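Of the protein chains in this complex, one is absent; all others appear in place.
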Amino acid sequence: MTHVGYLLVGWGTTFAVGLVYTATLLRRGRRLTARVPADRRRWMTAEDT
Amino acid sequence: MTDTLAPQEPRAGRRRSRRWLPALIAVGVVVAVVVLVWNLLTGALFFYNADEAVAERSELGDDRFTLQGTPVGCSITSGSQGDEVVTAFTVTFGGVMVDVVHRGEPAELFEGGTPVVLDGSWVEGQPGVTGFEPLADDGWYYSSDRMRVKHDNDYINDDEYDDRLAESETQGDTAAEVCAR
Partner (left out) sequence: MQEINHTGSRTTRLLGAAVIVGLVALVLLGWFVAPEDDDQQDAVRMIFVHVPSAIWTYIAFVTTAIGSVMWLVRRSVWWDTVAAAAAEIGVLFCGLTLFTGSVWGRPTWNTYWDWGDVRLVTTLILFLMMIGYLSVRSLGGPESATATRAAIVGVMAAAILPIVNRSVEWWENNTLHQKSSLTDGNLEDMTLFTLVVGLIVWGLFFWWAILHRFRIAWLEREIRSSDLDRALVERRAEGEPGASPLEERV
């Protein structure tokens, strides 16, 4: 396979950035959810509980 | 106790101190966008196709400009010009050919039939590169020191070099005919 270095940098950075952003979203979500009463979180439904 | 009784004052102070960064970013963005737009409007990168470069040769003089053309496969020669090792070849566009002497490493995808974008200027005279037969041979050559490749959006793997030359709308059959001679 040719250009493996370029491919690893391109794909690797894409996946790493996506992973970091995912973790950031989840962490922010958890931190903020703890500060808001359950009845004011509009996405919560009976199936999710 | 005073803090809890008067929550707004300290909070406003904290906000002010935190907000210099987005304000700085916003200002930086405006400046950067203005610079970039100015850069585009003043034509920082503009390719003269080989036919245009030949037509405007007298206006261009020895100014540096960017040339686009498709290398003729059979013309590509690695040789020396004086003491310097160079790559010499002929590019074509719109049925007009230009002889090129390129200093430095050719691009990785450099090959006949794939357009190149070169930075350099006109030089009057013969290329004088060992082993190179100039196809344009019009008493001028383009001396280049930077090469980029402008590949197309064709990712089909059956495009043989000769087929691509024959199908090319911009360069006519000039290159194929010359190489067949």
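For clarity, chains are labelled A and B in written order, and residue numbers in each chain start from 1.
By definition in this document, a contact is a pair of C-beta atoms (placed from the backbone, for glycine too) under 8 Å apart; a residue touches a chain by one contact, two chains touch by 3 or more.
These numbers come from a predicted model, not from an experiment.
Trainee: In the complete complex, the non-displayed chain touches which residues of subunit A?
Mentor: Residues of subunit A in touch with the missing chain: 1-4, 6-7, 9-11, 13-15, 17-18, 21-22, 25-26, 28-30, 32-36, 38, 40-45, 47-49.
Trainee: Across the whole complex, list the residues on subunit B that are touched by the chain not included here.
Mentor: Contacting residues on subunit B, toward the hidden partner: 1-2, 4-9, 15, 19, 21-23, 25-26, 29-30, 32-33, 36-37, 39-40, 43-49, 68, 107-111, 114, 117, 147-157, 159.
Following the convention adopted for this analysis, only the chains that are shown with their structure count from here on.
Trainee: Once you find the CA centre of subunit A and the CA centre of subunit B, what distance in Å lies between them?
Mentor: Chain centres of subunit A and subunit B, defined by C-alpha means, are spaced 39 Å apart.
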